[in-house]
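What you see is the complex with one protein chain gone and the rest in place.
Labels A, B, C and D are assigned to the chains in the order they are written; within every chain, residues are numbered from 1.
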Amino acid sequence: MSALQEKARELLASAAVQVVIGYGRGSGGAARAVFIREATKAGDLVFDGTCLQNLAVYLMKPEVRKLGKAALVVRPATLRTILQLAAENQIAENSLLALVPSAEEIVLLATFAAIEAHVAALDSDLSTAEKAELQRFTALGLDERRRFWEEQFSRCLKCYACRAACPLCYCTRCTVECNQPQWIPVPAHDLGNLEWNVMRAMHLAGRCVNCGDCSRACPVGIPLYLLNQKLVSDVFTGFNSRSGISARSDNALSTFKPNDPEDFIR
Amino acid sequence: MARIGVFICHCGENISATVDVMKVAAEAAKIPGVAHSVEYKYMCSDPGQQLVKNAIREKGLTGVVVAACSPRMHEPTFRRACAEAGLNPFLCEMANIREHCSWVHEKGDATTDKAIDIVRTLVAKVKKNKALQPIKVPVTKVAMVIGGGIAGIQASLDIANAGHQVILVEKEPSIGGHMSQLSETFPTLDCSQCILTPRMVEVAQHLNITLFSYAELESLDGFIGNFKARIRKKARSLDEKLCTGCGLCTQKCPSRRIPSEFDAGLGLRPAIYVPFPQAVPNKPVIDREHCTYYRTGKCRLCEKVCPTQAIRFDQQDEIVEADVGAVVLATGFDIKHGDFFPEYGYGKYRDVIDGLQFERLASASGPTLGEIRRPSDGRVPETVVFVACAGSRDPAKGIEYCSKICCMYTAKHAMLYKHKVHHGKPYVFYMDIRAGGKMYEEFVRRAMEEDGVQYVRGRVSRIFERGGKLVVKGVDTLLAARPLEIEADLVVLATAGIAQPGAEELAQKLHVSYDAHKFYAEAHPKLRPVETNTAGIFLAGACQAPKDIPESVAQASGAAAKVAALFSQSELVREPLIAVVDRQAPPVYSSCVGCFLCQSACPYQAIEKEEIRGRDGQLLKTVAKVNPGLCQGCGTCVAFCRTKSIDIQGFSHEQVHAEVLALLNRGERDA
Amino acid sequence: MPDFEPKIVAFVCNWCTYAGADLTGTSRMKYSPQVAIIRFPCTGRIDFMLLLKAFASGADGIIVSGCHPNDCHYSSGNFHARRRWIVFRGLLDFLGIDVRRVQFSWVSAAEGAKWAQLVNETAEHIRGLGPFTGYQRLRGLGVE
Amino acid sequence: MESEKRSIGREALAELISQWRSAGKRVLAPKRSGDKVDFAWVASLEEISLDHVQTVQSPKAALFPRVEELFSFRSADGRVEVRERDLGALPETVVFGLRPCDAAAFTALKAIFNWDSPDSLFSARLARTTLVAVACSSADEYCFCTSVGGGPGAIAGSDILLTDLGDGDFLAEIVSEKGRLMLQGAEALFRPGAGREKERCLARVEKAFDLEKVDPGLARRFDDDAFWAGQSLRCLGCGACAYVCPTCACFDIQDEGGITGKRLRCWDSCGFGLFTLHTSGHNPRPLQSQRWRQRLMHKFSYMPERQGVLGCVGCGRCSRACPVDMNILEHIRAIAEARP
Partner (left out) sequence: MNARDVFKPFLMRIEQVTEEAPDVRTLRLVFQNEDEGRGFIFRTGQFGEYSVFGEGECTFCIASSPTRQGYIECTFRKAGRVTSALAALETNEIVGFRGPYGNVFPIDQWQGKNLLFIAGGIALPPMRSVIWNVLDLRDRYRDVTIVYGARTVADLVYKRELQEWAGRDDVKLVTTVDPGGETPDWQGEIGFVPAVLDKLAPASHDTVAVVCGPPVMIKFTFPVLARLGFAPGDIYTTLENRMKCGVGKCGRCNTGKYFVCKDGPVFTFAQLQEMPQEY
């Protein structure tokens, strides 16, 4: 039994939590989310390079919340999601345990402060490769960028898998569902798709923790991560602000500095 | 069923000279939902307004668009006319075809077309307007003034004299504040206490003022007109009702070598003490930190000598709750102390003192009874160097601002010194002299010219001791940057005025904003200088920024006037152009998801958390709620809300969205 | 494109730019009639979606204008707006949408002349860019 | 159904496609882009992927586009004018390279759209669309066509079925009259196909469950809330499964435009929480587990009963597209195997 399985078994057996949300083996060698509710099933848990989903998305699902206190197997982005959700008043202190799997020992984070401390030791910046890709993309001409996104968005089905997979898209009424006025066209035509994707990116600005689940969820492979990383980068360089590093921080866009840059304003 | 009336004004020829008003009226009539469209020479005239009123009554209009001048000009006029005809005034909009069209464009089709566009836009808007009712908030006509310095005293007296109850909260054992410590005041050199103490007594005796001295604000909830304050009355260790203020206890107290706060550390006081003889209330407190009994469990001498048995060693802090309708913040300022100026030896050399200490030296009631003597050896200093801008206007030290009062009090100090030590040599190091104010420049000039104070323009770089003298090294920038060394007996630093140490904490309790230096922020730097961004909380005095006495008093009276105006009605009536959060029937209750991004964005702390509970009391969700008493209607929250759950009346999502679409659909009209 | 007259929408705050534009009028300064104003209480109120709606509805250019920093009637609405525009502008540019189509500015109630100049220059600029077909052509695409 | 068999070489096939294009037909076919293969409008055989297992999306958009105009209208000056679509102007379309399961799915779509009242737009598109399927030479663990009555070389639903014989030739089975008409004038490109055997070239797809047991299993399980909650706990409620599904046909009707505008039909999904939501806030299916159950019931129980056709063809797309690995085969198998 792996350390993770052992820890999960212990938490369930001691009733410290009612459910362990982790990864299990799924179809085709992939990992999938599992909800372990009995200590005897702890052996179903796995953790390896295939375990990518940001399981914090389930913290917002009413059916999962009903199961009781949860221990969540986390990746770094998951921890940042938890803090961001806490900062947005969505999860309460002491409502969950975070299980950080590692080779030697399972680290158990029980408080937001502990998660904050853990996250502080991580590099929350975009990776070098991510920065390079952004750089490469930004260097393209305006028309090239426009054509690229028009082609990408023309394939968008508006299946909302990006939204469903995103733990920060927890709104019970999405802007796209507001029809008085109809902010965003419901049909998945080109204009509607552009507006939908711009809206979603803007609504994640200063909030997205770059977990990448939206891109992974997109059935037609639109590189949504580029949009999010662009905004992560802009919010950091512009406002020195990062999402998901504190359970109490204000959102970059609901705060300001009197000396924010304004070279584009006449 | 929209039945919109459009009323197009010629404004004499101001509009009709460049806009074909007949065509505008004809085109407006074709807009779906427009039931009535007319033009008239002067719509704002009585007959013009009558046209509007008659049409409302006769045609049963559900909305009115007056295409005329700017709404900033006549919106109230036409809204009133609508109301008189029985139409909710908020169902009237103005299409600005004068300032924004006829006056700024040449005569021609393009101008007329634009006028039609504007009318169509406003028709689209008004179709989405909702009948709104003014917001009424009850007002508790009791003011709380926090801080009993001159600003707080003035505000309290003005409000109390206007006939309203005032609760004055002072954290020190006596009111009076910094002004009570001052010797003389510029520019008249009248005695500070002589003008202040009568006011203090008036406060104590005023029937409308309840004074809580030695007390601090614990918390403040609620909103304009309806605050709930909790005030902590710190334990004086004394029954105030029994105490007569005879002073026996303070005379007999054996712990007598405690630095006096009132004397800025230059004098001493006992453990049971009244800060100064004219204190209000004239009741002592026991400083439990220094009291022998509290430290050792023995003594109780004061208890023994007290003729009225007023001493209460076991007294606890007491929390007093009060309903108040308005708050005036008058918590004053502090000055920079300690190791902020290591290069000046402040805190290291006893004869490098700050301005407040000099005030005590110069004060007839001070530790030297008004004689200027060095703290170190009590000698009368022959040479005194006054250093202005000690810390102020020094971005490197983090204080970019000017402390404003130092130029004047430094001139005063130098004069006072010269008046008391006729042979003394006062020097003043300064950067610029800021003497804007009635009789201020004259005052400074007197110091220079009549009293022979030596003004040296330049910064002091270092102060160090050499052979019993304080060597002040500086540069005289007016004399070709000549380095300068003055051997002084006393150095007085005009240290920067800063916010009170607890300013930030108090601001957070009150939910008022403050600047980078923790000075409280006014609602508008020009037009609302005595209001905070939190409705019902006003500012007076140096808690907003360093100020001198007349300014503090003026602002206090201003704040008092604001309070009195607020208290002039039993209900606060406001335009309903405020934000509202979606509420709907169960099971949804509200589309708000409670992320509270709006809360941090709101400049007015108008967004509260509301817990929605089921019949069994179970918490269903926590959602945002706009306090109509606080919201000013900027709509910043609206643009933040991802679920579009918050909307602003008068500029709602539906209204502005309809405007954008209507403005741009000219192409369809032409097609 | 000599005959092209752009359609420009100006989203302005009530307290500064709307009043500034009023002053342009009372001063009888002339400017291009291609610009029409929509009034908001504050730039902080302006939803970025409205800008998209304007482009989708055929606007060739947009002006967004409010009070200068520190002059906001509501003290900080324009600061919030400014952050929003920084991010939004970056995103539009990233998507290949020509941000030269959106002119942000601060025009105070005293700057009637600045308003006229801003409008004229923006109109001229947008005239030079031509109709915003890059965006307008999206309408109708993807409907079979 | 007895089909006519011919064989065609790769170059001839390329020629055939270019002839269709020259004749003004649109060709919708699988095209590779990055690591995904999906249907796209193509100009030549070169662009077409033939070696993939399955496309991301189904070709249903040929008949049931993501967004289509039902009619346009103009309302001004108190008058409304409805302009119907010119059905005659709809383009002739060849769907090429769809799989036999996809072809079978069109049968299900027909049953839905023409249930009692014919859907004229759908029918007009159908009349102008020819299905040239390509049999499966490979399959993956998500495929289960054989469990739902299909097969990697099944001809049902196709107008023409091509099978890559592995030797450069394709076996062409002309299944329908439409298929035969389609090839009129192109006979020269073909050789006789009699005697050519396709079985050995087809993928093997083992039967994974007994279809007979699914409906009773669903009925038995219907009220077992815990069962459905367990199955759907990780489901996030997006529409990916429905949108890639070849038989999912739920749609929404939306108006766009002001004075002139269009009434549009667009895809929708029963998996969305708002699909059934009343304006009052009441939601008949408030839980994801109910919506998941609805999806399975609709395909495996309601459609067979009401429209006489199974709503699932075993293409496996929903399982592949699901961001959280909701594997329909696994779930249906669990239902079929559940003991009474």
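Observations on the structure shown:
Here is the rule we go by: contacts are C-beta pairs under 8 Å (C-beta built on N, C-alpha and C of every residue); 3 or more make two chains touch, one makes a residue touch a chain.
What you see is a predicted model, and the numbers here were worked out from it, not measured in a lab.
The undisplayed chain touches these shown chains across the complete complex, A, B, D. In the complete complex, the hidden chain is touched by one of A:Asn94, A:Gln180 or A:Thr237, namely A:Gln180.
Only one residue in the set D:Arg10, D:Lys207 or D:His282 touches the chain that does not appear here, and it is D:His282.
For chain B, the residues touching the chain absent from view are 1-3, 33, 127. In the full complex, chain A touches the omitted chain through residues 179-180, 182. Mapped onto chain D, contacts with the missing chain fall at residues 70-71, 73, 75, 78-80, 82, 84, 87, 112-113, 115-121, 124, 222, 249-259, 261, 263, 265, 268, 270, 275-280, 282, 284-285, 290, 294, 297-298, 301-302, 305-306.
We adopt the following convention: only the chains that are shown with their structure count from here on.
Chains that touch both chain A and chain B: C, D.
Ranking A-C and B-D by contacting C-beta pairs places A-C first.
Chain geometry summary: the mean Cα position of chain B and that of chain C are 34 Å apart. Of all residues in chain D, those that touch two or more other chains are 66-67, 264.
Annotation for chain A: residues 175, 183, 187-189, 253-255 touch two or more other chains. Taken as a graph of touching chains, this assembly is complete, with every chain in contact with every other. On the side of chain A, the complex with chain D involves touching residues 26-28, 30-35, 53, 57-58, 61, 63-64, 155, 157-161, 163-165, 177, 185-189, 213, 216-217, 219-221.
Those residues of chain A that touch chain B in the complex are listed here as 88-90, 170-175, 178, 180-181, 183, 203, 250-251, 253-255.
Partner chain C is touched in their complex by these residues of chain D: 65-69, 262, 264.
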